[in-house]
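The other protein chains are all here in position, but one chain of the complex has been omitted.
Now for chain A:
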Amino acid sequence: MQRLKLFIPLLVFVALAAMFFGVERRVQRGEYAPTDLPSALVNRPLPAFSLPALDDGRTLTNSDIQGEWFLLNVWATWCPTCHYEHPFLVALADQGVKIVSVDYKDNAKAAQRWLAEKGNPYVATLFDEAGDFGLDLGVTGAPETYLVDAAGIVRFRYQGALDQAIWGREFAPLIAGLAAPSAELSQ
């Protein structure tokens, strides 16, 4: 018994090493990012907003965009990751996904040029020059993407660029879940 006690430090070391190795592997695979914060908004209503549209400056509020599930994508022209993400958003929009966006703390001219040059995947773009709506959303940077359901409840928030792998892993199952109850209701 006394002998076995001598191995306790070794066992602790092995357990910790296994744990750290496991976490590190998940980080490498992109399944887990320690810097990602859980959003305080999940399962809460999308905050109320009243913001000018980027294209024509008309005022948009929640009632203008809510009604069916949609993605709310936070982007800006100063954000390099948004450049990387943009083609995937265009592809999603082509598949019929409704994407609303928030142009976060940006220059309107630069943002309009961006959409004209790279294609506009958004049904509407809210121009949040001061970042007030970003603050209400709990945005920490761009890009961030929120999944909002038909009732206007935020279901999920993703920090970072969307791509096919993340879409398939994180969003597709949730969206399938959103579609199911409404299908039942319509029957």
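Definition applied: contacts are C-beta pairs under 8 Å (C-beta built on N, C-alpha and C of every residue); 3 or more make two chains touch, one makes a residue touch a chain; residues count from 1.
Simple rule for what comes next: contacts and distances are computed from a predicted model.
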item: Record-based protein name (UniProt) of the chain missing from this complex, from "NADH-quinone oxidoreductase subunit C", "Cytochrome c-type biogenesis protein", "OmpA family protein" or "Carbohydrate ABC transporter permease"; value: "Cytochrome c-type biogenesis protein"
item: Touch with the omitted chain, as defined above, among A:A40, A:A151 or A:A165; value: A:A40
item: Chain A residues that touch the omitted chain in the full complex; value: 34-35, 37-41, 105, 131, 134-141
